[in-house]
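In this view, the complex is presented without one of its protein chains, the others remaining in place.
This part shows chain A:
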Amino acid sequence: MDGGPQKPAVGWENGMLAPVDRLRTERADSPVPGLVEGTEPGAGQQSAMFVHAQSFEDLTAEAEEDVEREAELDESGEPSEDLKVLVGEETIEKQHNDDIPPERGTKEEDVSSEAWRSHRKHVFVLSEAGKPIYTRYGTEEALSSTMGVMMALVSFVEAEKNIIRSIHADGCKVVFLAKSPLVLVGVSRTCQSDKELLRELQYIYYQIVSLLTLTQLNHIFQHKQNYDLRRLLAGSEYLTDNLLHRLDRDPGLLLSAVTCLPLASSARDVVSASLQAAKAKNLVFSILLAGDRLVTLVRKKDQFLHHIDLHLVFNLVGSSSSSREGEGWTPICLPKFNTAGFFHAHISYLEPASELCLILVSTDREDFFNMSDCKQRFLERLSKRSAYQAMKEALKCPSYSVEQVGIPELRHFLYKSKSSGLYTSPEFPAIYQSDEEQERMMGLYQDLHSHLHHPTRPLRSFYRCSETENLLAWVTSGFELYLCFSPLGTKALAHSAVNKLLKWIRKEEDRLFILSPLTY
């Protein structure tokens, strides 16, 4: 793997230099819905980049299978007093607390007002002692008695050797998630199913774990049951705020998948190879992002990144609007990888004005300079190649319009390749430009998703025809597809659109997906 700039090695581990053609023949140009997992458009040719995640099921699975990982994690962070140093001084908070997003400004709300009550979705986090840790709206102080009642309900049902799940009223539901030592409560006026809301609470739980590790969290509360966790999380609430905002807007969190920056595979392969070459002993993941889009991800062999962890990284990077100059160094726990220890992430932008953000994840907390060096090596190597320019060009049109697909009345779609954990989707058309409309649109997709993935009555396909749009959702072992048509779209059109779209994605998959992920 020493391919210099003159010797563009594609980096296939088995040494085959042109496996693409062979595989190409197995990848039909006109894919049909019946095709099997691994051959659907967008499926990676080598191996998956992520922990094999079929769908959101593994998110809601109870088991916290902490498999022994090869990577040695920094578990040295001694909690209690030491923790304050670790969390208070070294975390992202330090880098970000000077640019707290405006949402936090709305915290002062009258929690008995109609305005407060009528928020679409409330989220509360409390400790098992009933102490407030987080509220999306209003202040924790004003809500301490409400949260006390929540904890009382949880405990009461628990005392009967039972578990409280949810309360339903017309147009409003309350969902409970007990994840010792935390309790999360969601109050929603949306149409989302309990399962969807639980999934969102899980994300919030992991967000908090990613800041502290579960080991420390447990240690704190074992030590002092009524500890006020806000002391440790102060200044990081905006991360949770932002994640909640993403959950309402980002299809990737719904689909348990990420989307890529459209880029010619030749250019992407060069970028990947350059990242691959810039390796270091403790480097586990190299992630290159363009805004919310993945450019490439190179990982240590045998180490997989879970899509939830990746979304937490996206959230961390995307929540910060601080200066794009300089290099950040922050501990981060990737809870789906290991809830016990911290990784250390080197975060920097390739150029000050650029969207391109490089995240190098190391297991060693003293690795800052090594990571900095990796970045330099990567940049030096890449800047000599035309691929760098191609990538910067690609940034100018990070999305595509649905018209390019050429299906009449089609307004928008989501396509997820299950085996690669990647999805593609065009930009929202003009009629869904407002925030409200986009959230409504996401609501429709969430609804389709929860029908297809019903815990006991899953469906193969779901078609809904209403006065505002016609929707079709289709799931096979290889992909998930969600189509949104104008109300003029007929069933015949919807039926034929599936094959047409699969064919188009197959044609474009080189650009839209990462087909040859690399490892070091």
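The rule is short, and it goes like this: contacts are C-beta pairs under 8 Å (C-beta built on N, C-alpha and C of every residue); 3 or more make two chains touch, one makes a residue touch a chain; residues count from 1.
One rule holds for everything that comes next: contacts and distances are computed from a predicted model.
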Answer for the undisplayed chain, UniProt naming, from "NAD(P)H-quinone oxidoreductase chain 4", "ATP synthase subunit gamma", "Symplekin/Pta1 N-terminal domain-containing protein" or "CCZ1 homolog, vacuolar protein trafficking and biogenesis associated", is "CCZ1 homolog, vacuolar protein trafficking and biogenesis associated"
Among the options A:387, A:481 or A:494, the absent chain makes contact with A:494
Considering the complete complex, of A:129, A:264, A:405 or A:465, the missing chain is touched by A:465
Of the candidates A:149, A:234, A:397 or A:431, the residue in contact with the absent chain is A:149
Chain A residues touching the chain left out here are 117, 122, 146, 149-150, 152-153, 156-157, 162-172, 174, 187, 191, 194, 447, 451, 454-467, 472, 490-492, 494-495
